[in-house]
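Every protein chain except one is present and positioned as in the full complex.
Labels run A, B and C following the written order; every chain starts at residue 1.
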Amino acid sequence: MPEVTYLEALRQGMLEEMERDESVFILGEDIGAYGGAFKVTDGFLDRFGPSRVIDTPISEAAIVGAAAGAAHMGLRPIAEMQFIDFISCAYDMLTNYVATARYRAGLATPIVVRGPSGGYVRGGPFHSQMPEAAFFHTPGLKLVAPATARDAKGLIKAAIRDDDPVIYFEHKFLYRRIKEDLPEGEEILTPIGKARMAREGTDLTIVTWSALVWKALEAAEQVAKEDRAEIEVLDLRTLLPMDDEAIMSSTKKTNRVLIVHEDTRTGGLAGEITARINESAFEWLDAPVRRVTAHDTPIPYAPTLEDYVLPQTADIVSAARRLLAY
Amino acid sequence: MPEVTYLEALRQGMLEEMERDESVFILGEDIGAYGGAFKVTDGFLDRFGPSRVIDTPISEAAIVGAAAGAAHMGLRPIAEMQFIDFISCAYDMLTNYVATARYRAGLATPIVVRGPSGGYVRGGPFHSQMPEAAFFHTPGLKLVAPATARDAKGLIKAAIRDDDPVIYFEHKFLYRRIKEDLPEGEEILTPIGKARMAREGTDLTIVTWSALVWKALEAAEQVAKEDRAEIEVLDLRTLLPMDDEAIMSSTKKTNRVLIVHEDTRTGGLAGEITARINESAFEWLDAPVRRVTAHDTPIPYAPTLEDYVLPQTADIVSAARRLLAY
Amino acid sequence: MATTAKTRVIPAGLSREQLHEIYYYLRLTRSLEERLRNLYRQGKVIGGLYSSLGQEGESVASAYALAEGDILSPLIRNLGAMLVKGAKPVEVLRQYMAKATSPTAGREMNIHFNDLRLGFLGQISHLGDMVPVMAGIALSFRLRREPRVGLVYVGDGATSTGAFHEGVNFAAVQRVPLVVIVEHNGYAYSTPTSRQTAVERLADKARAYGIPGRTVDGNDVLAVYEATKHAVERARAGEGVTLLELVTYRRRGHAEHDDQRYQPREEIAAWEGRDPIERYTRQLRDNAWIDDAGIAAIDDRVSEELDRAVADSENDPVAAPDTVLRSVYLDPPAADVLWFRRRDA
Partner (left out) sequence: MATTAKTRVIPAGLSREQLHEIYYYLRLTRSLEERLRNLYRQGKVIGGLYSSLGQEGESVASAYALAEGDILSPLIRNLGAMLVKGAKPVEVLRQYMAKATSPTAGREMNIHFNDLRLGFLGQISHLGDMVPVMAGIALSFRLRREPRVGLVYVGDGATSTGAFHEGVNFAAVQRVPLVVIVEHNGYAYSTPTSRQTAVERLADKARAYGIPGRTVDGNDVLAVYEATKHAVERARAGEGVTLLELVTYRRRGHAEHDDQRYQPREEIAAWEGRDPIERYTRQLRDNAWIDDAGIAAIDDRVSEELDRAVADSENDPVAAPDTVLRSVYLDPPAADVLWFRRRDA
């Protein structure tokens, strides 16, 4: 079985779907001749030609809007944001037009909007965002955020096949940093809406996703070694709709929950998750649900500053210890 | 003391600040000759002339961006969104440019962005939004949402004087529906960041804001009469930064909390508030924190449908009773 | 020959039947809006009422230039275009009254509904957003080599939006089969065009996109038809986007509640004198393309159809909330009923 990076897995997922289904095409800035800012679509133009790999002007609202229009007509566009930070320019189009199309007008809008997300790469305030919270709040959108190479592939394929609009947050820190054996002939499809048990444990549940899954696992190993406590790590994979069942069943098992995300504290998804646990598993809680998040600032550029603002493995260890001791 | 509507109080607040401070001006669509879609700025053009009451093209991003530029130079612009739903077109400008200006560039951006917000007026999916959650998540912005005429005035004045960017969500359902005696000579300034005790109680705390304060008060009266329980109603007034102290002190007093907001459940502000209570007052809770919110759909147009999707007084009563019985 | 000496050759390749059909749609649009106005006065319309009085000519004639399979996206004042494309008066009435039987089952307002099979895509309120979406629909035509064309309407005001710009530019550089119609009716709500943009002729906006732009008298039905037809044919031939500025006038307020205090009375009166329907009717009569009996027959037909439509809508039930949580997604099929509304929770 060949070792495949997260980025390569994502590529493969798109390639397979484009081979399988003629209605899939991709559009975005510099994705054709150049193969994309991160080379995610390298070679796609040669393989599929310019009518399925479309270089666009710098017009995020038009990219998403045009994708929606084409999707209404039965195509399945993948719209790339060069960095996910620029999705803010399509915020109106996504939240008002795309998200409501089925509800108000009975229109299917099977688009995928994807792009390099997240920090830890010294990208500064505008190339480090993880803007999941901006869209989490809009009924009609689905949000996915893979942590593993397998899910990078499985979720892009599932997203492309989904009949609703999906925003796919791919973590640029993971692109070439993680590798996994992925069997060649196997059809990998990760169901949207289902969390993944990344590590079983009995003493504390960490709910997390994307790059933070890896830091949570690191923290869990350290705590296992140094504190003899077993942390369960739940990788949400899909953020909207959320796998409440998985969250509750782990909560009921460990009775202590730590939510870990890379976004700022205020208004980050941890709030919603806390509320849901509170509503559905309050009686099972032996300690308050707590969260490890970024600080409430923009993401600064200098490595020292970024490292301070974003959550680190040591933070998770420190938080887990306090919760275990509660 | 003259009786003043919520809308008139807002008008007065702006008028007073424009009289007081030459650097205050207002820009937006149809605010001049027409006086605004809801007549909030009726007469302003005659009073202050076209260089302080500026009719703009239909360009929300430019309205907010230009306000920011003028603010950097020492002016204090008030940017009106004709309906707050259209603020989504300025989402990038607000979250990326305006919100970060002080942090990354040391720039003061004392702007107020305001507009008619909220539902219950049969406005359909695009004239009924309360998009507080879209901005709550961005450090650098302040958000206020007055419930009373006094605060409509006090918060617009405080927002204009604040040296940071403030989004002022005025509730269009309240515009002409509520009235209050406001003394003429008095300078009304509502401090940003401070909640208001709308009703004292001992058995349950309702945390809410804007139009829902009134439904919460109605519900509290009903419960007082029919259930002999006293509900405390906390009107947050400022959503960001949030008055944690007021929330915690009421929580510690009543030991039961219901959060009520008009926005959808998933990703609405109730999640964050629940998390904060969980973090800071877990031990004081006799019941899970619960929330009454809109359903997770766009806001439909037909009165029957809108009434179903948005939270009503009866919902608050029903939720409060269940929590009291917990 | 049966026709008199006065009969002229019909321009733009139209047949007599087509001329009559255009007249029918013009009359239908205006009369339907009159019916709506009555219902509005009776308090039966929920929310605002929008009128295209004085603009029916350009709306109907431009839509009439499309073929089956083509798709347009109307604005709030393009009732006429929607009717041409097959929207039913009864649907419009039901929408305005938020009936359960309306095309959106009460979820959306007024003429915000669509039927892609018939060829119209419903708008959202956010001005400009439909331009990129229609660019995408036209892109799908190009990608699939279908001989179909898209047409999108925007107002003078909406040309100021970023979405308009991004959409037209995208469409132009991708050479998709799209016609962009700018309805220059003098105002955006209360804002005169001179406050919206520093150009005189909105057709000049085409220059920024490297596409042809043309200004047409929007109250001249046949001129609008001809210009649109030409743009549609260009698009269908693979020659890309055309922008047409149709010069017309909004004779009523932005919506029914608007007192129009910012529109000079004489200006309104002057445009009353250029009414597109009267002008077209005169043209038909003067050229003997129709006679008085023909006109009366159409007027009667419209009147009867609308009587029926009003009767078929007025007493329909308002939408009931039993389906209101459905179809946010295809899957899951419905949003959760929240706990405080459930008996079991």
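The working rule: a residue touches a chain if its C-beta (ideal position, glycine included) is under 8 Å from a C-beta of that chain, and two chains touch if they have at least 3 such contacts.
Values in this document were obtained by computation on a predicted structure and should not be read as measured data.
Engineer: What chains on display are touched by the one that is not shown?
Structural biologist: A, B, C
Engineer: For the chain left off this view, which of A:16, A:230, A:244 or A:296 is in contact with it?
Structural biologist: Touches the omitted chain: A:296.
Engineer: Just name the one of B:15, B:33, B:107 or B:248 that touches the chain not displayed here.
Structural biologist: Among B:15, B:33, B:107 or B:248, only B:107 touches the chain that is not shown.
Engineer: Which of B:9, B:67, B:134 or B:220 sits in contact with the chain that's absent?
Structural biologist: Residue touching the absent chain, from the options given: B:67.
Engineer: From the listed residues C:89, C:162 or C:253, report the one that touches the chain absent from this view.
Structural biologist: Answering carefully, the residue with contact to the hidden chain is C:162.
Engineer: If the hidden chain were put back, which residues of subunit C would touch it?
Structural biologist: Touch set of subunit C with respect to the missing chain: 160-166, 169-170, 172-173, 175, 194-200, 204-205, 207-211, 240.
Engineer: By the contact definition given up top, give the residues of subunit A that touch the hidden chain.
Structural biologist: Its contact residues with the unshown chain are 29-30, 33-34, 37, 55-59, 61-62, 82, 85-86, 88-89, 122-127, 265, 290, 292-293, 295-298, 300-305, 307-309, 315-316, 318-319, 322.
Engineer: In the complete complex, which positions of subunit B touch the hidden chain?
Structural biologist: On the side of subunit B, residues 25, 51-52, 54, 56-57, 59-75, 77, 92-93, 96-97, 100, 102-108, 139-140, 142, 162-164, 241, 279 touch the unshown chain.
In this section, only the chains that are shown with their structure count from here on.
Engineer: Let me spell it out: compute each chain's centre from its C-alpha atoms, then which one is farthest from subunit A's centre?
Structural biologist: Using the mean of the C-alpha atoms as each chain's centre, the farthest one from subunit A is C.
Engineer: Just curious, how far off is subunit C from subunit A if you go by their C-alpha centres, in Å?
Structural biologist: 41
Engineer: Report the inter-chain centroid distance for subunit A and subunit B in whole angstrom, where each centroid is the mean of the CA atoms.
Structural biologist: 31
Engineer: Once you find the CA centre of subunit B and the CA centre of subunit C, what distance in Å lies between them?
Structural biologist: A distance of 36 Å separates the two centres.
Engineer: Going by the touch rule set out above, which residues of subunit B reach two or more other chains?
Structural biologist: In subunit B, residues 85, 88-89, 125-126, 290, 296-298 touch at least two other chains, as defined above.
Engineer: Subunit C: which residues touch two or more other chains?
Structural biologist: 104, 107-108, 112, 124-126, 162-163, 328, 335, 339 - these are the residues of subunit C that touch more than one other chain.
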